[in-house]
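Have a look at the structure that comes next, please.
The complex appears here without one of its protein chains, the remainder shown in place.
Right after this comes chain A.
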Amino acid sequence: MTAVELPAPKRSSLDVVLRARELGIVLALVLLVAVTTISNPRFLSGQSIRDILLNTAILAVLAVGQAVVVITRNIDLSVGSVLGLSAFTVGTLLQNYPGIPVVFALLVGAGVGAACGVLNGVLVRYGNVPALVVTLGTLYVIRGVTYFWAGGSQINADELPPSFLNFGTADIPWLVILAVVVLVVTAVVLRSYRTGRELYAMGSSPQAAQLAGIPVGRRTIGAFVVSGGLAGLAGVLFAARFGTIDAAAGTGMELNVVAAVVVGGVAVFGGSGTVWGAALGALLLTTIGSALAVLEINQFWQQAIVGGLILLAIGADRLVAVRVAAGLKKRGSHVG
């Protein structure tokens, strides 16, 4: 947590335990890279690392948004569909107006996503329906809208302006820089701003949040807007990176995103975890994918490994939680 280090007082051993979570992912990453590199030294080549980071950037932006929602004890399953809609919208826009600047394309994508986020947030807030159900619904609705609009058509790289494709493939890894900016800004807001802390509070105890006078409804909608907006942004990154967009872009991606978030140590019941963890989770999952390809292991195993990692992550969280709880009980047992 370098970027937001504050002059904190003494660190208790408890913080170390809680921080170990991110440490664990880093260790797993190092191990994975080491093993793969021994088997095939080319894994550590510049091009390979570059590919991994570029692919991670898209997943990480999605994971950061998802983490914000999960911290409030909600979930956003519609992100894959939002990514698809945003990518196709921006692709179509650029097809027709090749002159528009990349920044504008990014804003349009984020705007499309944010609008989807408003829809999710409002349905969760006023419909009083669990986010799981609402976003499962919008997952299909948004995908359906994209199919209806796109039909069978596909936007190819040669139809997109070179300046835009350059943004995704230039020597300067813009995608990665953008993802890091998103990550740092979100991390600072979540850690050091009242609004961010209120999101944790809501996830930690929705009832207490209500009683504490936190505007729970507004914050819920806000979290979905962030998640949607970032999914929209990821859609533009997707378009710039791959150049080929059809109505199926990003299908099934929501599960990768949730996996990254969970592996990254964001508690599914809300209230704890960091976007750093979520981004590291995204990096780990992407690296596994690449490593399996380099090691010439059947891609089929990737899913099994991701599944195993999720179970491991949840198991580790449970174990840590039990230990920490026992430790806290001991520390708290003083009779005045």
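We adopt the following convention: contacts are C-beta pairs under 8 Å (C-beta built on N, C-alpha and C of every residue); 3 or more make two chains touch, one makes a residue touch a chain; residues count from 1.
As a convention for this text, contacts and distances are computed from a predicted model.
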item: Chain not displayed: protein name in its UniProt record ("NADH-quinone oxidoreductase subunit K", "Phenylacetate-CoA oxygenase subunit PaaC", "MocE family 2Fe-2S type ferredoxin" or "Rhamnose transport system ATP-binding protein"); value: "Rhamnose transport system ATP-binding protein"
item: Residue, one of A:V133, A:V185, A:A212 or A:L255, that touches the chain absent here; value: A:A212
item: Touch criterion as defined above, residue of A:G91, A:G109, A:G168 or A:G203 at the omitted chain; value: A:G203
item: Touch with the omitted chain, as defined above, among A:S86, A:N120 or A:S272; value: A:S272
item: Missing-partner contacts on chain A, residue numbers; value: 6-9, 12, 14-15, 188, 192-194, 197-198, 200-201, 203-205, 207-215, 267, 271-272, 324-325, 327-329, 331-336
